[in-house]
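Of the protein chains in this complex, all but one are displayed in their positions.
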Amino acid sequence: MSDEPGADIGAETRRRLESAATATLAATLQKRGVRTTFMAGLAPLKPGQRMVGRARTLRFVPIREDLVETYAPRLNTQRAAIESLQPGEVLVIDARNDTEAGTIGDIFAVRAIELGAVGIVTDGAVRDAAALRRLDMPVYARASHGATFRRMHMPVDQQVPIACAGVTVVPGDVIVGDEDGVVVVPAGLADEVAAEAEQQEFEEEWGMERVAAGETTDGCFPITPARRPEFEAWLAARRERSS
Amino acid sequence: MSDEPGADIGAETRRRLESAATATLAATLQKRGVRTTFMAGLAPLKPGQRMVGRARTLRFVPIREDLVETYAPRLNTQRAAIESLQPGEVLVIDARNDTEAGTIGDIFAVRAIELGAVGIVTDGAVRDAAALRRLDMPVYARASHGATFRRMHMPVDQQVPIACAGVTVVPGDVIVGDEDGVVVVPAGLADEVAAEAEQQEFEEEWGMERVAAGETTDGCFPITPARRPEFEAWLAARRERSS
Amino acid sequence: MSDEPGADIGAETRRRLESAATATLAATLQKRGVRTTFMAGLAPLKPGQRMVGRARTLRFVPIREDLVETYAPRLNTQRAAIESLQPGEVLVIDARNDTEAGTIGDIFAVRAIELGAVGIVTDGAVRDAAALRRLDMPVYARASHGATFRRMHMPVDQQVPIACAGVTVVPGDVIVGDEDGVVVVPAGLADEVAAEAEQQEFEEEWGMERVAAGETTDGCFPITPARRPEFEAWLAARRERSS
Amino acid sequence: MSDEPGADIGAETRRRLESAATATLAATLQKRGVRTTFMAGLAPLKPGQRMVGRARTLRFVPIREDLVETYAPRLNTQRAAIESLQPGEVLVIDARNDTEAGTIGDIFAVRAIELGAVGIVTDGAVRDAAALRRLDMPVYARASHGATFRRMHMPVDQQVPIACAGVTVVPGDVIVGDEDGVVVVPAGLADEVAAEAEQQEFEEEWGMERVAAGETTDGCFPITPARRPEFEAWLAARRERSS
Amino acid sequence: MSDEPGADIGAETRRRLESAATATLAATLQKRGVRTTFMAGLAPLKPGQRMVGRARTLRFVPIREDLVETYAPRLNTQRAAIESLQPGEVLVIDARNDTEAGTIGDIFAVRAIELGAVGIVTDGAVRDAAALRRLDMPVYARASHGATFRRMHMPVDQQVPIACAGVTVVPGDVIVGDEDGVVVVPAGLADEVAAEAEQQEFEEEWGMERVAAGETTDGCFPITPARRPEFEAWLAARRERSS
Partner (left out) sequence: MSDEPGADIGAETRRRLESAATATLAATLQKRGVRTTFMAGLAPLKPGQRMVGRARTLRFVPIREDLVETYAPRLNTQRAAIESLQPGEVLVIDARNDTEAGTIGDIFAVRAIELGAVGIVTDGAVRDAAALRRLDMPVYARASHGATFRRMHMPVDQQVPIACAGVTVVPGDVIVGDEDGVVVVPAGLADEVAAEAEQQEFEEEWGMERVAAGETTDGCFPITPARRPEFEAWLAARRERSS
């Protein structure tokens, strides 16, 4: 899959990312030596949603009143970030984990939906979480807070590398969310990671079946070489069934 | 509206506060230069409730065993605060954001309901959250903890200015809560703030309609002078409809 | 009740522990001078479950890559802790309150269920909370995180005294959980504490009735000597009814 | 010693408090069941000073701009607290452990010295620590910060019980400071605690002599009944020497 | 004074900034409505130094192993920031307040000195603080840590607006440091702020003289209109003396 921010996620990769747990994706990246991809401490505003999209980034810095006219006249940087959203993108906001003010509210979120965005992730707070919860788009945040961003923040640039909830996000990264939270999949690794994650989920499905049948985990999770033929047979049969 | 702790919230103001989001109220106060009114990190024990009432304050300090007989004989200060609750009041507890012990439990909460209280807010923990959740009164807290307050706290005085979740609360302040959290509206500003918040909610309702119809936010959120006549016309029509 | 890790919780004590609130148990222990028994900051993955069981402990330390082969070859210490679970036990994990990686996932949890375990408590994060939520066993954790434990942790020993969420747990302690959280009841005190907690719950039930009937809490919570005969009569009647 | 805020500390008690380590005083209070007397996290601005005085308290709450005219017109509450300082008193400031603004600076500190104050303790920050360090009075703080208190705080009342660095302080408490930090000695216990602390320091002096001479600590720290006669003889000799 | 990053600080302004306390500068900015200019929690590695220079910024994000080749090949971004230092500049590093790895060490610091830099400020940790302490250049940091930045960080861009210790810094800002810490003076306000700060220091010097002479602070700190003529006379005399 291409690293280009605008490039599309391939259909096969998308399907795999939509069905893999964020925990499986994070573990797959971890095995490849990419340790820090899971955003700690963010929760979805409502349960049961999945999110897969490319990152569009927005960076906030602490408000400095003498700079407001330069950086945040009539919300311009934030508005520009929203307006530049492409279909299939996720807006990812770096608010330095500071939850003492909101970073986005429902009108901007609806505009994002209108433009085809598929999710919003902020490591700060959202305003009016109840209204956001009613929208048909996953939103992940650390907290809710009533104040507008001006209480603490100033949007300063967009489409630059940011830190969000302790994870570096570059424009175009694949952002995947489920009930556990949000994981960042590097675009250049997305195809491989999605394929490995699918394989891992099969292995865990088989392992779970074995354990639910009363076996110990030793041998079937992780699968030892001795048990692998058995798993392969199961997987072949499973694939036949589902085709 | 009067600053007097006992004075009633006017009917019009109450109606407006009951329908305004805490986020809108906090933003309205922010515009007037009152920056710190939203209590960060508190959550309602159950969703879907609204709370509007005047503050009755209770202040805890760290327990000091040599002082217990002076300040907390048989719960007296806390009990006195509960017993002095007037109809329409919200009990607001300063527990220094310390969640290592409870600050109130269900029997005192039921007594508060009996006396006409309309809510409880603590920046510490509650005991037996499950029991409190069954009551018909909003309760906001930072956490739940099984220990009684004596593990960490000692109630020391009531009806004095306190800090609750980072916000100063003085007796008689108007305390408003929704799903997002709790905002403190100064009594002397309540009428004006409620009116402005209602107007702001109309503006956001119109802005949302425009954005949901596919417009960009630029012009309609916030409303620019050029678009204001359009909004005014919409508002007049809306008011006609609802009257 | 015996201190022996394997020994069973008596039927009467078990019945009492299953119906007492963790808040009541913590308060009962507090009165006896045992101050720190309630695990702060842990939440059940799903509401409405009760947990009563004996502790089996597992201790994690920070990962040190040079030691992985000694302490965590192919998950051995963690696996050994799981495999040694006895019916009626709760697995309690000391992860130093570090939520930057998971500490347990669904396959090991299912294995624990198969072995008769009745709960899992970790002061770190769980992986794949959604999957764990579907299981028929209470799980308490501080957070969820996608990474496997190797990102931060290394299991180092089991069945030793540990700290979990700020509370010391020794193997065989009675671990009780409800919607509020988790309390540790020392095995040697379990019978007495369970009996006292039941009595306390009766006192609070009566107190609640009195307060709901419009009385002040003064006299009935806590019960003063003057009101005790009244309570005793109520209790006798109540017991008659329920027998 | 009297509980009266104005009452003097007796000469003998003062002498003992001036030579006892804060660690010894805290331990002595701990043995009597008063657990929380040592202020955690405060440091003296310069080393080598001792502080013994009665507490005068000042309480800050978070700034609320609509209340500034009521509570902090031209610094009035803070100024009043300073002006009411009596000779031998220590000003103790409750700033909720918030270090995001100063709470006192050098001019007010010099005024305090002029009035006979013997120390300043704040659980927030001081402004211009370098200037304060040049004064001849111990100052304890959590940090230094350039902003004036108005950035975060509003002084709201004085001579009420406060929390300072996690310890409750009531007006008139005896405040003792050394290089380790600050301990609060309840006025009513000061005579006894001072005497016990002196005795404890003798015991530790003897224990240290024994250990420095190559003995194990077992028997001489703490002193066992078997070794007590030996200690008593040493103490009698020591007292003779120093008289 | 010009906003241009390269432009020089005027001699008069420089003289004033070198003699004003950071506390005075922060307070002067606060009065003008710029609230957040003092970096909280940073300390100079050694006492007794003053720092005044223009900011050159360097931004770190969390390390992501798949991006290291892009953003940090052989230290390139950090090296480039160092190499681009102009005489009179202060290197200001945004490390997200994360102290779990170093952000700069002594060789790069010596190179900065060679290039004419006048200070280094990081909101993370430094490596080998002892070596840095021996250099003739002020260094401000939150901590020291032995690990190289790769343990946690990845330098990602330079000369962009950053957050450092909670304060936004833009390239060219005037960075002033003393024993208390570091304050950011916006370039466009530097001349005025320096002048006002000098005036404020005169007022405080007079106030201090008055208070040291036994007066109350009321009237002389802050100076009331009634006392201003007295101050003005003192100031005129003082200026005559020092000219």
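Just so it is clear, A, B, C, D and E label the chains in written order, and each chain counts residues from 1 on its own.
Simple rule for what comes next: contacts are C-beta pairs under 8 Å (C-beta built on N, C-alpha and C of every residue); 3 or more make two chains touch, one makes a residue touch a chain.
Note that the structure is predicted; figures quoted are calculated from it, not measured.
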According to the contact rule at the top, which chains on display are touched by the left-out chain? C, D, E
Among E:V68, E:I107 or E:A212, contact with the omitted chain is made only by E:I107
Decide which residue listed in C:I9, C:I82 or C:L189 touches the omitted chain of the complex. C:L189
Any idea which of C:E65, C:D136 or C:E240 touches the chain not displayed? C:E65
Against the chain that's been left off, what residues of chain D make contact? List them. 21-27, 30, 35, 37-38, 40-41, 178-181, 183, 204, 207-208, 211-212, 214, 216-218, 221-222
Positions on chain E where the hidden chain makes contact: 74-75, 79, 82-83, 99-100, 102, 105-108, 110-111, 114, 127-131, 143-148, 150-151
Need a quick check: the contact residues on chain C for the chain that isn't drawn. 32-37, 61-67, 71, 96, 154, 156-157, 160-163, 166-168, 170, 184, 186, 188-189
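As a working rule, only the chains that are shown with their structure count from here on.
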Chains touching both chain B and chain E, listed by label: A, D
To test your reading of the model: what rotation angle superimposes chain C on chain D by C-alpha positions, in degrees to the nearest 5? 180
Among all residues of chain D, which ones touch two or more of the remaining chains? none
Which label fits the chain touch graph of this model best, line, ring, star, complete or other? other
